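Sharing a structure, written as structure tokens. Questions coming.
Some chains have been omitted; the remaining ones sit where they do in the full complex.
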Amino acid sequence: MTDPETKNLLEAVRDGAMTVDEALLRLKTEPFRELGYAKVDLHRKLRQGAAEVIYGAGKTPEQIAGIVGAMLSAGQKTVLITRLSAEQAEALRLLPDMPEFSYDNTARLALVGAVPPPDGLGTVVVATGGTSDIPVAEEAARTAEIFGSKVVRLYDVGVAGLHRLLSHMEELMSASVVVAVAGMEGALPGVIGGLVDCPVIAVPTSVGYGASFGGLSALLDMLNSCATGMSVVNIDNGFGAGFLANRINHMAKKD
Amino acid sequence: MTDPETKNLLEAVRDGAMTVDEALLRLKTEPFRELGYAKVDLHRKLRQGAAEVIYGAGKTPEQIAGIVGAMLSAGQKTVLITRLSAEQAEALRLLPDMPEFSYDNTARLALVGAVPPPDGLGTVVVATGGTSDIPVAEEAARTAEIFGSKVVRLYDVGVAGLHRLLSHMEELMSASVVVAVAGMEGALPGVIGGLVDCPVIAVPTSVGYGASFGGLSALLDMLNSCATGMSVVNIDNGFGAGFLANRINHMAKKD
Amino acid sequence: MTDPETKNLLEAVRDGAMTVDEALLRLKTEPFRELGYAKVDLHRKLRQGAAEVIYGAGKTPEQIAGIVGAMLSAGQKTVLITRLSAEQAEALRLLPDMPEFSYDNTARLALVGAVPPPDGLGTVVVATGGTSDIPVAEEAARTAEIFGSKVVRLYDVGVAGLHRLLSHMEELMSASVVVAVAGMEGALPGVIGGLVDCPVIAVPTSVGYGASFGGLSALLDMLNSCATGMSVVNIDNGFGAGFLANRINHMAKKD
């Protein structure tokens, strides 16, 4: 219940248009509507026209189409579907009720509606250690773009060939936030964190073999990195990193 | 070597004021000064008058006093010393060359010089799950303050008694960034992340017993939290969280 | 051997109807029948007409049908088969000797005979953090129902969107026991445990990716939860949670 709604209710009680017991029942049975609303309101301010998100993994095409439909009916203009396999996307396209959408095969995400023009503070740099980290990086990059950030991609700049990374100092130094994606070794984010002065979001990937243990090795290394101004998201969580990067990139617009 | 410095050198070569070999030597022997300088320069813009940081653990009082002296000579106005035990602080105070400093017993950090007035975008909220998480939280809070952020503390608002957390919605909703510190269970950051729309930095603490495994359990839970807009730093790394929170809180001032 | 049976045997010895050696042999070769019987007897009091359980995983349809047949011959009215895949169920249905049964595709369990009317003390609430936890939750819910409990389902009420959980306070507060099922993060049971005053059984699920480690992350978090009145079963063990919930829900009827 929003403040105006509660005020209406109290005025109705004052004016005798609603009994005390009716008012009590309404206040009691919806105690958390206020909370939810407040939050939605703030979101609206921040994300004007931004995409809503559906986690596609484990959902049937019918379920996804249903949720998309409900969102569009509710006035949503763009809908992002993450972790959507090519098979799911194909099946989705065959459904009669499903609106048009674009599908990104690398990032494994689909988008209903248009990508909004970037309105963030600066640029989000997405960097990867190797070529096999690119799918996770693309999930991050596409997410940040869809939510309104300009993204610069620096792929395959792992620390084993340091000159590749250093030849992109210009892009790194001008970033609002850097998303650093690496699998076999977790060194990349720490090295970048020592070069830039903006927040760095580290994303360990499950790429690798031997003692990489599905990304655990990279995760631990990133957590232990001495570089200040750096934090870590879950293994392979490109969406989370892109979403957070975009949020930070919009900080300046908040007030 | 900055661009103007390199330009000067090239002009000196052109004008015959410097031989080619002298110029070559200077360019060759200091190949990374340019890089370093650029970085320091950017830092200066951002952190005008901010504290430099010394990691106190494992250093002798003499070593610390020496580094502090060098920093002050170099024009630094405030110096932050983290992970400094009460014993180290006491010994430090007895050194003849050591300038005056304040010591925070809970956050285990010392400060030479004054805390600058807050100049960040908004407020940093630091929340803890229990009372035993407070030392790590204070390290984060004090760090953010020393670097120029206004900090609001919400301690002992763990999810086992949810109403304590919910009674502080106002403070949470108005934060620029939230640092959520928790040990025994990692739930706090995820719950907060579902309530607010600003970045949330999660700090697992090594507090706990049984299967808490020195913070590993909280760390894993935080990484797996579904809340978007959240990232994690190392176990007990209050300084890192406070530093990053302050950096995000100053984003708006960058350009 | 029950007390009356042993008494009969002793009386037969006393009366010369059984030789000492025959009695000795019977006592010696069945030393633990008494123990077993006592237990079965107590069970009978508690579970009058309740289902017997077969763990279906790794058994051939023929084996399952054989065990079901034996149980029915022994007077059992309902038989529950857990961890039964759709393929197994289909093959089972084709067997000529197999009696009719219903199959629950989500909970992956089959039931021969009718579900008894609920006769427990109150209601068992089964809650999940996300939609992907539902199969495990259904295994718990169906098990509790089959053994005689009324079950209320609260699905997808994870703490990342706290208002969803809080809008169901009424159901939670009136439960005899809550089964809280969660995968990606283990926070749900702890949050519920802080809201209710009945026993909470936490079930970690293997759902998730990244550092969820097949449910280990959720398991550790649940064990470390500060909430009192809460305990944990094995990862994905919906049956165990449902069985225990039902047992607690029948406590009042014991004497």
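To keep things simple, chains are lettered A, B and C as they appear, and every chain counts its residues starting from 1.
Operating definition for what follows: contacts are C-beta pairs under 8 Å (C-beta built on N, C-alpha and C of every residue); 3 or more make two chains touch, one makes a residue touch a chain.
This structure is a prediction, so every number in the text was calculated from the model and none was measured.
**Student:** With 3 copies in place, how many does the full complex contain?
**Tutor:** Result for the total copy count in the complex: 8.
Just so it is clear, only the chains that are shown with their structure count from here on.
**Student:** Could you check if the interface between copies chain B and chain C is built from the same residues on both sides, meaning over half shared, or from different ones?
**Tutor:** Copies use mostly the same positions to touch.
**Student:** From the C-alpha centres, identify the chain that is farthest from chain B.
**Tutor:** C
**Student:** Quick one: most central chain, C-alpha centroids?
**Tutor:** A
**Student:** In whole angstrom, what separates the CA-based centres of chain A and chain B?
**Tutor:** 25
**Student:** Roughly how far is chain A from chain C, going centre to centre by Cα mean, in whole Å?
**Tutor:** 40
**Student:** I'd like to verify one number: the distance from the centre of chain B to the centre of chain C, where each centre is the average of its C-alpha atoms, in whole angstrom.
**Tutor:** 51
**Student:** What are the residues of chain B that contact at least two other chains?
**Tutor:** In chain B, the residues touching two or more other chains are 195, 223-224.
**Student:** Which residues of chain A touch chain C in the complex?
**Tutor:** 30-33, 35-36, 39, 58-59, 206, 215-216, 219, 234-237
**Student:** What part of chain B is in contact with chain C in the complex they form?
**Tutor:** Answer in residue numbers: 129-130, 158-162, 184-187, 190-191, 193-195, 208, 210-213, 216-218, 220-221, 223-227.
**Student:** Show me the residue ranges of chain C that touch chain A in the complex, using the header's touch definition.
**Tutor:** Checking each residue of chain C against chain A gives 131-132, 162-163, 166-167, 169, 209-211.
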